[in-house]
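Below are the structure tokens for one structure; questions will follow.
Heads up, one of the protein chains got dropped from this complex, but the rest are sitting where they should.
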């Protein structure tokens, strides 16, 4: 291609810069407000954000792994393990929260580390490695608890997922989980888009060989990506456990939802492209879809069908745009 | 696993036992044969589990206990399988949607459509059709014979036909294959059809075995992820272009053996799950660690 | 011709809802309603050996040289109720010296796997008696029939479509569960009150019957059922659904077909700043504690986990000989009410421990069940 063509494409690219996920989200929110004007009240949108928080955090972590060229299927079962583990360890002792929360975050990092090590050094494709991890962690959660939750989560632990800050001007109240969401997503977005780590995550997902020959510590970056995903899983677990209490299948299905959210946000499967804010947008859009279908009173099967269609359509549209713009 | 087998060796190695072990995973084996085809062209199919549920229900509803309806029911199931396969294949090859996402979406759609209409066992399978799952030929279950024949057929296709050669070409290097005049899009669609038809057959088998179809039997058996695990354990690479049927059959055998051995050794089902996860990773690591390729 | 039309419809996945099994069987409803009132025969205070209106069969006993081997094909231990039940079972084994070996195979919730498990047991194990807790009724029937040909079989929890087993152990049933909860709501509230019905998931026979019975009673009493939602047994989803309903209007009562997520539903009221309405839960400790702590108006129908003990007791009667309620052993199915609540709350037990386990007097209690 000549340089003239380069400039042409570049110029045309600038027009549709806005990520379609935000358009989708805006349309969905509009529809929700139309269906249920109460959504414009703080109770409406704060509940929505509170509910979306675990998935959004999970998607923000998942987008690291996807951008680095992998998948992390283990986050769902990690959530379960965090919730079950925390209930076992705290055993309704409010004082235990202060060491259990860091421990759970450490466990998330540890699971991510293990995923990364398996992918980097045993050379197992991440799809299989994290699938194995998913099965193993679910089994561990059951083994640890003997198949049923054995303890309660004290209110101090549930603080993050359940409590609100009341009497806030303008919005009346802010759930703690929304604050956690903002902090975590802000941090992950900054890491991804403003730091060397983020650029290198993109590089190793784009071309691991070239990145390695350019001196990028490929394994270290990849392991870090898995660890951030693990960490986001642990945080999501703490929020979910806080929101709704203990059960042995809290996390099931979250891994696919997180991947879906990241993909809705335009993350390229197999690596090289991904945005944390857009993945969060994807998570909010997904939650908005569920909420909307709920308001419409559609039964579960219809929700599945809609989710499936949107998933395929989003990716097909992205591919179409990519071909059109020649990028 | 080896210890478990060894300690129970005397009773474990009877012919009856071996057949029982092989018979455990017929549905998984049939599905995995189909899955091998799509993975060879560097695609993947996550919709098999829902399709298995859908076809088992479809078969048992159409048959509804009447032997005369067996043929139409089987045809309808195979047609449904082919239809889903064509859709999957077209979404992957024409719309260029990542196969993981495409078939995941398809899986949700199938499951949704299915659950919209049935929520429990529906219809029933006539005695005559139960021969598929329960019949025996000289002491060997019909289904096992069928599985072996299906594997032989798949092997023959991959080894001796132009189509088989095209599959390896499309999976190995899509562009090279296209420039050699191979319509790789069509190959991808065809392998998806094979995969979905195999899943439909697995659905028929399960309908025959359970005497009826229910909308959860595919998901309960985790046939999507397990069939992929079996194929990958069998040495077929996810990137496509390398692998084969016998590896898949060996993978299936390993899964059956694990199950049986754990049962006999009385391993608690939670520990069993942990071990299963580790075995999947270890088996793939065993192949992967020798190759120099960077994976992600 | 009709079938052809059906077939065409089915092809387009247009399966008619008429194909769904009938979960609204008035005869069965009436029968269970009656059984709830009936007095059980057997020792007082030991509901797991009582039975309601069953015929007795004299078992000859097995003539065994040494201790018996009992094989158990379990549908799964994939929910807390089954975990409690299975612990009951293993603890009960200690009371039966005639059972020397106990082989447990777990189908992990898959029909296909359970059929293979039973075949494995028939081919390889040397079982003297087989206990089967079927994953689903119809699918497991052929396997159970094959097992019957080889040895005495005891079925519990869900049944099979054959009477070849020695007996089928089960409590009153799903209709009974639904009736108890719904009647409580009807007694507490006026006509036209808003009732939210929360269900786990569609298609599971024991849950469908609970719902159909509950719905029937609520409808007949003129209650306003504002919605019937599936929660997938997921706490977070349950809480979200209830929050959504609260944004739209008031709720006077919540009826649940299973209590695992009852506390999450209660929390939705608390967190949204509403009073807790009339609640139908189940016998999980966390619900019972919440009920006691908050002084709620509630009831906990049960699906007693002590039936897992009964299965072993039935097996031992088959081995040793003696009277066995057959072909069905119907166990009483008491509901926990305000009057009996204090007897069942036990803070030492885990949140999803099922209080109606009949296990308090057992040797390993409470440690074996995860209690302190």
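By letter and in written order, the chains are A, B and C; residue numbering begins at 1 in each of them.
In this section, a residue touches a chain if its C-beta (ideal position, glycine included) is under 8 Å from a C-beta of that chain, and two chains touch if they have at least 3 such contacts.
Here is the rule we go by: contacts and distances are computed from a predicted model.
A single chain of the complex does not appear, and UniProt lists its protein name as "Sugar ABC transporter ATP-binding protein", one of "Malonyl-S-ACP:biotin-protein carboxyltransferase MADC", "Heme exporter protein C", "Sugar ABC transporter ATP-binding protein" or "Ion-translocating oxidoreductase complex subunit A".
Considering the whole complex, the hidden chain is in touch with A, B.
Annotation: of A:57, A:109, A:174 or A:191, A:191 touches the absent chain (contact as defined above).
Touch with the chain omitted from the figure is made, among B:123, B:241 or B:277, by B:241. By the touch rule set out above, subunit B reaches the unshown chain at residues 160-162, 165-166, 168-169, 172-173, 175-182, 241-242. Mapped onto subunit A, contacts with the missing chain fall at residues 1-12, 191, 194-200, 202-203, 206-207, 209-217, 220-221, 224, 268, 272-273, 326-327.
Everything that follows uses one rule, which is that only the chains that are shown with their structure count from here on.
Each chain gets a centre from the mean of its Cα atoms; for subunit A and subunit C, those two points are 36 Å apart. The set of subunit B residues that touch two or more partner chains comprises 113-116, 268, 272-273.
Listed for subunit A are residues 147, 300, each touching two or more other chains.
Note for the complex: subunit C touches subunit A at residues 77-80, 82-84, 86, 202, 230, 233-236, 238-241, 243-244, 247-248, 260-261, 263-264, 267, 271-272, 286, 350-353, 370. Within the complex, the subunit B residues that touch subunit C are 11-12, 14, 16-17, 19-21, 23-24, 27, 54, 57-58, 61-62, 64, 66, 69, 72-73, 76, 79-80, 113-124, 130, 134, 206, 209-212, 214-217, 220-221, 259-260, 263-264, 266, 268-269, 272-273. Residues of subunit A that touch subunit B in their complex: 68-71, 118-119, 122-129, 131-140, 142-143, 147, 204-205, 208-209, 212, 218, 222, 256, 260, 263, 269-271, 299-309, 311-312, 315-316, 319-320, 323.
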